[in-house]
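Presented below is the structure to which this report refers.
In this view, the complex is presented without one of its protein chains, the others remaining in place.
== subunit A ==
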Amino acid sequence: MDNFAFFRPTSVAEAIDLASGDQKRDFLAGGTTMVDLMKLAVQRPGGLVDITGIKELESYEIGPGRLRFGALARMAVVADDADLREACPALTEALWKAASPQLRNVARLGGNILQRTRCPYFRDTAYTQCNKRDPGSGCAALEGGVTSLHAILGGSEHCVAMYPGDWAQALIAFDAEVRTRGPGGSRTIPFADLHVLPGDSPEVETILEKGEIIISIEVPVVPAMRASHYLKARDRESYAFASASAAVGLELDGETVKDARIALGGVASVPWRAGAAEEVLRGRTFSEALAREAGRAAFADATPLEHSAYKIPLGADVVAGALMTAHARARAGAKGED
């Protein structure tokens, strides 16, 4: 690992000051993405601005109308919160099914949503072609590489890296917002706008500006949250990134679907809301056949790569399976209220 300057601000204003400007400096939260990529020489910041001393960013609240997560809340702490499990099981499951207990003890929610792709060519500097790492150098994945871990939705001819995170799928399904502060002031970003498609500049992954810090992630409470589920299919039973996953939520009126939320993990270049699949469900009578129809609709526009065609049937099954669980939860909830 190259050496770097190290800063420990204790306030948000100080952190923004340190990370803005011309120097190559990045924020450091838990470091489980940053230190990993620095060891690989994929990221080489001249300085790290360690924000974990800003204690006010650690808190979170599970309110009746709104969930608010400080950017420095730990994954493990939030995953174990009983109120969140009741309010929105998908948000809990997408956390505890991610990474390992040790990593979740250290990783923070702000860092989590900004984790970077696991594309093996991006992570290995022995491959000189990677447009994300070195703009204009090509793409080792698309130029003869193994593409089994790559995106079948949202990719471009320049980059088909997959966004690997789990929690982001539950956030995008429920219209989360991200509150930030930067040199230019504060703003609120719809979660769906935070990450950007690779297009012809895959090195740009989010709309965040230099020195802009995530303060919190907020989610408005809707009925479909209670009957929600995060289903994650992976190569081994635990501690692996998603081969395909789905965050779903259902609100039923009898057996009629009033509201449906579906987001897809493990298959797309950014957190992915499956609007067309939601449309299949809305206003119709729920059944397994309908759930399967929604699963197929979620992948209607997918572009399989040489080694990732398996993700289409797998992903469709995962969506259908997640919806079946959400439906069972909605039924159980309705019984509970009688």
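Here is the rule we go by: a contact is a pair of C-beta atoms (placed from the backbone, for glycine too) under 8 Å apart; a residue touches a chain by one contact, two chains touch by 3 or more; residues count from 1.
To be clear about the criterion, contacts and distances are computed from a predicted model.
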item	value
Listed names "(2Fe-2S)-binding protein", "ABC-2 type transport system permease protein", "Thiamine pyrophosphate-dependent enzyme" or "ABC-type xenobiotic transporter", matching UniProt entry of the absent chain	"(2Fe-2S)-binding protein"
Contact residue for the chain not shown (choose from A:101, A:183, A:220 or A:275)	A:101
Candidates A:26, A:50 or A:293 - the one touching the absent chain	A:50
Touching residues (missing chain, whole complex) on subunit A	1-10, 14, 17-18, 28, 31-32, 35-36, 38-41, 46-48, 50, 52-53, 76, 80, 99-103, 105-106, 237-239
